[in-house]
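A single protein chain has been omitted; all remaining protein chains appear in their positions.
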Amino acid sequence: MVNKTVKELAEHVGGVVVGDENLEVTGAATLSEAGPGDVSFLANLKYEKDLATTGASVVVAGEAVSATDKTLIHCKDPYYGFMQIVVLLYGHREHEKVGVSPRAGVDPTATIGDNVDIHDFVVVSHDARIGDNTRIYPNCTIGPGTTIGCDCIIYPNVTIYDGCTIGDRVTIHSGSVIGQDGFGYATHDGVHHKIPQIGGVVIEDDVEIGANCAIDRGTLGDTVIGKGCKFSNLIAIGHNTRIGPYSLLVAQVGIAGSVLVGHHCVFGGQVGVVGHIKIGDEVRIGAQAGVINDVADRQAIVGSPSMPITQAKRSLTLLKDLPDFRKKLRELDKSLRQLLKGS
Amino acid sequence: MVNKTVKELAEHVGGVVVGDENLEVTGAATLSEAGPGDVSFLANLKYEKDLATTGASVVVAGEAVSATDKTLIHCKDPYYGFMQIVVLLYGHREHEKVGVSPRAGVDPTATIGDNVDIHDFVVVSHDARIGDNTRIYPNCTIGPGTTIGCDCIIYPNVTIYDGCTIGDRVTIHSGSVIGQDGFGYATHDGVHHKIPQIGGVVIEDDVEIGANCAIDRGTLGDTVIGKGCKFSNLIAIGHNTRIGPYSLLVAQVGIAGSVLVGHHCVFGGQVGVVGHIKIGDEVRIGAQAGVINDVADRQAIVGSPSMPITQAKRSLTLLKDLPDFRKKLRELDKSLRQLLKGS
Partner (left out) sequence: MVNKTVKELAEHVGGVVVGDENLEVTGAATLSEAGPGDVSFLANLKYEKDLATTGASVVVAGEAVSATDKTLIHCKDPYYGFMQIVVLLYGHREHEKVGVSPRAGVDPTATIGDNVDIHDFVVVSHDARIGDNTRIYPNCTIGPGTTIGCDCIIYPNVTIYDGCTIGDRVTIHSGSVIGQDGFGYATHDGVHHKIPQIGGVVIEDDVEIGANCAIDRGTLGDTVIGKGCKFSNLIAIGHNTRIGPYSLLVAQVGIAGSVLVGHHCVFGGQVGVVGHIKIGDEVRIGAQAGVINDVADRQAIVGSPSMPITQAKRSLTLLKDLPDFRKKLRELDKSLRQLLKGS
């Protein structure tokens, strides 16, 4: 944590100060939690009223936000500006330089790049390749023939199976497993026979995978996580599924095998997707949705089974009215019977 | 396992024997599985009829349960009494004293309390602190600057990141991850930029965390799991969420970020909760519910999206009647048309 003036922050993000540019900023916080010395942000105008009550000394906000008694930094993309400020003030996690620990098990046939950190009790198997500046934290296992790129961070207790390919600047959080065998069996006379899982997993550049995820290797051909995708925790990806670049998956999403997902999709928490379907680009799927059919580009869907959000707003909100529907049906029925009897 | 007489058990739990106090008890089991020599319990009167058929020699039961041919131990809180008896007969798991293994990687700057067990291949990073009588099983990694209290049990393959605080008498089961970075990105021109995750995780005293859970660290400020909370397995908690004391979370619950949960809440299995909402005290949430709005104290809710259980009993049970509704609507429509034509 370093202190900066409002002026320095504004210059860093290309913003314009409205108010006191000489204030000193000593921390960052959300509007509701900020106190004196803190910089905060207003990215969603829904929270504009919090400007009046926040304890923050300065707020990064869009140009449409008018001056109050708070100092503002006007910025085209205020959340992005705030992120840049948090990086400036606090930096990203620092990683101790440890080199290759003598207590790691690095196979002599493995290729280790420059400036690599391999912590205690890591296993790097035969013919694996670790790129420059990559750090592998304790108790990870890197399988035979697997390649990890440069500037990666592999946190403790991660397992990457044999024959996988991890790009550059990839972060994998603890407990995640990459490349276990997918769920492939041929059932014959009631017994399930294992199909060899020959494919691998390709994780492209700039991906971040949360904790305790599980990404199946491909049966024949690879499972692919596209460039810049971000996964939260406890996510399951089936064999041969391919996720397009820059997609976001919130916690506990499960995608079955051989699904094709486009770019810039957003999956809410606990979404499930059946196998062998195609989800287009920029699709948004609400939490807990169950997707069983192809989804066109730029659709927003919710529900299990899923439907367009516009339809769901009409349909699912009527669930609570079902008792009234029944009552009205009975009334109508009774009225009509009496009418028919009388006529 | 030690044998005890019915009299000894009754004295241990402050109960009153109805029947033969000299019977010897050699085990404990549920009513349906118990055999001669076993003590069992009747805590839910729904199962009272099982008293007639159980093979148990003695049953711990509420004072309202009348004598049968079974010996009873009358007890105000029979399930609690039974628990005390199981502890008396079997004890909790015993932990071998191993001290600090020479095959663990304990940083010289770490502070290790008295009577601590650190098993093989554990890493305790720089400036970490481990309290008295705490045991850390193999292949765990404790991050830099993290504090673990006294009398904790950390089972194998657990990862606790840097800067987290674990209270006293906390148990964490295998594979769980505490303090990974939360899901925080600022998206700019289609690229997701990581926001440094500066906060930590605070786990208060007497918490038990199941296997393969994942608890995000806070973005700014901490994620907090309150005193006496119990988590089952595969649970995901988002950054800056705060769970009040003595709440129970069943397996595969997912709670997004910045949620405020009260005390003594119960979350059924696979419940999902969106971010930035407030759940009151003593709230009960049914399995697989999807919670998207604030919940008042002492509400019981179910469904996705969730609704009060009283409403759901009326609404969701009518789902199966939808085909009948449609049929009746068509009949009414037809009758009315004929009537209108005829009139």
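Going in written order, the chains are labelled A and B, and every chain counts its residues from 1.
The rule is simple: contacts are C-beta pairs under 8 Å (C-beta built on N, C-alpha and C of every residue); 3 or more make two chains touch, one makes a residue touch a chain.
Since the model is a prediction, treat every value here as computed from it, not as a measurement.
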May I ask which residue of A:K76, A:H95, A:H193 or A:R298 touches the chain that does not appear here?
A:H193
So one chain is hidden, and I want to know which residue out of A:T30, A:Q84, A:T141 or A:S247 touches that hidden chain in the complete assembly.
A:T141
So which of A:N22, A:N44, A:N293 or A:S335 would be touching the chain we can't see?
A:S335
Extract the touching residues of chain A with respect to the undisplayed chain.
105, 121, 123, 126, 139-141, 144, 157-159, 161-162, 175-177, 180-181, 183, 185-188, 190-198, 212-214, 216, 220-221, 234, 236, 238, 252, 254, 256, 270, 272, 274, 288, 290, 292, 303-305, 307, 311, 314-316, 318-319, 321, 325, 328-329, 332, 335-336, 339, 342-343
Footprint of the hidden chain on chain B, which residues?
27-30, 33, 77, 79-80, 82-83, 86-87, 90-93, 96, 101, 103, 119-121, 137-139, 155-157, 171, 173-175, 208, 210-212, 228, 230, 232-234, 246, 248, 250-252, 264, 269-270, 287-288, 304, 316, 319-323, 325-326, 329, 332-333, 336, 339-340, 343
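Please note the rule applied: only the chains that are shown with their structure count from here on.
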Between chain A and chain B, what is the gap in Å from one C-alpha centre to the other?
26
